[in-house]
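Yeah, one chain of the complex is gone here, protein chain that is, but the others are all in their spots.
Up next, chain A:
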C-alpha cells in the first residue's frame, strides 16, 4: 500500500510532524510519499527516516522548491 501526504505550503517543522503522524497508521512495508516544499525538510525528513530505520525508496526534486520523498516503513 502507498499513501500520499501532500504538505505543500506547510512551513517547517510541520511537514516532518505530519509525516511522523502519518507513518504511524501504516503497516510495515507500506510506503508513504511526502510531497513538500519547505527547504529545511530536504534535510530533516530524510534524516528522520534514516534514524528511525525506515528505507527511503525514492527522493527527488520535482520542481523549483518542490520535493517528493517516499519512505518505506520498517
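Remarks
To be clear about the criterion, a contact is a pair of C-beta atoms (placed from the backbone, for glycine too) under 8 Å apart; a residue touches a chain by one contact, two chains touch by 3 or more; residues count from 1.
The rule is simple: contacts and distances are computed from a predicted model.
For the chain of the complex excluded from view, the name given in UniProt is "YeeE/YedE family protein" [choices: "sulfate adenylyltransferase", "Multiple sugar transport system permease protein", "YeeE/YedE family protein" or "CoA enzyme activase domain-containing protein"]. Of the residues in chain A, those that touch the hidden partner chain are 9-13, 17, 21, 37, 39-40, 42-44, 46-47, 49-51, 56, 59-61, 63-67.
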